[in-house]
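Can you read through this structure? Questions will come right after.
Our next item is chain A:
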Amino acid sequence: MCHDTTGTYKKAPTKAGWPDKGVDLKDVAEKVGHSSRRSCGRCHFNGGGGDAIKHADLAGNLLKPDPNCDIHMGGLDFSCTQCHTTMRHRIAGSSSSVAAVEGVVRCADCHSDRPHLGNSLLDHHLNMHCSTIDCNTCHSPVYAKCSPTKIWWDWSKAGDKNRKPKMIKLGNSKALPDYHVKKGEFKWGRAVKPDYAWFNGKTKRIILGDSVDMRADVIQLTSPVGLRADPSARITPFKIMKGMQAFDARHHTLLIPHLFPRDSKDTTAYWKNYDWDKSFADGMQAAKLPYSGEWQWKETWTYWRVEHEVMPASMALSCVQCHSSLGEEKTCNRCHQDNRHINFKELAHKTTDFTFLKDKRDDVEQLQHSSDYIDFKALGYKGDPIIYGGRFKKLPLGALPQG
Partner candidate 1 sequence: MSHHEPYNPLPVRRPLWTPGVLVMLVFMVAGGITVLMRFSGGIGAVANLSTARPWGLWVGVDVATGVALAAGGFTTAALAHILGRHHYEPVVRPALLTAMLGYTFVVLGLLVDIGRSWAIWKPMVYWNTNSVLFEVAMCVMIYLNVLYVEFLPIVIEQFEGRVALPGFLAGLNLPVEFFLRFADKVLNKTMWVFIISGVVLSCMHQSSLGSLMLIAPTKLHPLWFTPVLPLLFLTSALAVGYPMVVVESTLVSSSLNTDNEMAVLAPLSRIAIGLLGFYLVLKIGDLLLRGSWIYLFDGTFQTNSFLVEVGLGVITPLWMLWSPRRRQSQRYLFIAAALIVGGVVLNRVNVFIIGFTPPVTQDHYTPALGELLVTFGLIATLMFIYRVLVTYLPILSQSRGDIKP
Partner candidate 2 sequence: MKRQLFRFRAVIMLVVLFLLPSLSMAQNSDTSRTLFSQDLARLRAQEVVPMVDKVKVEGPIRRSQRLHATELSIKDAKTTYFLLDSPIIKAQEDHYAPVRFNHGQHAASSGDCSVCHHLRPVDNSSYSNHPETVRCSACHQQSFHPDYPERLGLKAAYHQNCIPCHKKQNAGPLTCRGCHLNNVPEHKQLVKLPEKPDPLQVTAECLRCHEDDANDLLHTAHWRWRGASLYTQDQSRQVDHGKGTTALNND
């Protein structure tokens, strides 16, 4: 599977266990090679049961990526393992969705902690940002650029055999259903602006069998850990996968449904019998967890960090898209008194070139000229740090509102 270079290897339906009978195993074995975007993507592009369903930034388009979509894989033809280095088959990378870790990959591993290479003032300021802002914040300003992803999945609506799915198109994407009788109701997103949160590398997780606080409006199955006051935390972009899932009303644990029928005689599989109770009973039994027989639908969020699909440097967010204060008349020259040869205003007012997203999203123009990419107040600032000071620097630069 991992070292197949022919692309013909596949597993029998349910995509697990034995290889499909039709595969020419001899041919596959004779052509083994390094893992590739294709072999890794076989699993990792399909998180959630299909292409780009859950991952915000991994999808089948990365087999032949547009350089604008992913500069590493598209422009420089990187394979996964060139960043996710392996040691004795342990593959580096810390996923936000799955807890197991066998090494961490950071942009700085290649780009260093001072990744902006020039020695201009701008480079200096950008490098200073690196201790507070994750690289992806600026360099992956939108996620799911090239393949639409699900951003809402309501399991509770599943089973309505009469409901006809409405087909949606996002930009020039193919038509996407908003409903599937087996799976429930969806919302799709494309070139979505991420949610930003402080993140120090650790994730809070609900593990199977954990009881949750049922009084909460939203159950956060995974959520980033980090505070503004935490020096190791940086503002990091996330896709929040939202949806409705079932919890055991008495044990307050997440319920696992049995979905895929084992065989033609299966009476409990939801996708055959459409009976949640039987499905939960069977699923929880398989997981060796208690099931009380009563369930309750709750909204759940899982945070998926946006880390792939880095855009070319020319498409990174520019200063003014977060720092609305720079959009005013006085810009960098608030501090830099002598103008020298730099046109500060032009520099500050420059906005990102999102023309690449034209056919991917309807409101590209609006996105391009937004100056509120990061909601500083939500992240614990009083407002734009240029005005109110950074998290460890009490240096209000310029016109601090009096009073």
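Everything below uses one rule, namely that a contact is a pair of C-beta atoms (placed from the backbone, for glycine too) under 8 Å apart; a residue touches a chain by one contact, two chains touch by 3 or more; residues count from 1.
A quick word on the picks: all candidates are chains of the complex that A comes from, given by their letters.
What you see is a predicted model, and the numbers here were worked out from it, not measured in a lab.
S.K.: Looking at this complex, which of 1 or 2 sits next to chain A and touches it?
M.R.: Spelled out: of the options 1 or 2, chain A touches 2.
S.K.: Where on chain A does candidate 2 make contact in their complex?
M.R.: Listed in rising order, the residues of chain A that touch candidate 2 are 2, 18-19, 25-26, 28-34, 47-49, 64-68, 74-77, 81-82, 85, 88-91, 94, 97-102, 104, 110-112, 114, 117-119, 201-208, 210, 221-222, 225, 245, 254, 256, 259-260, 302, 356.
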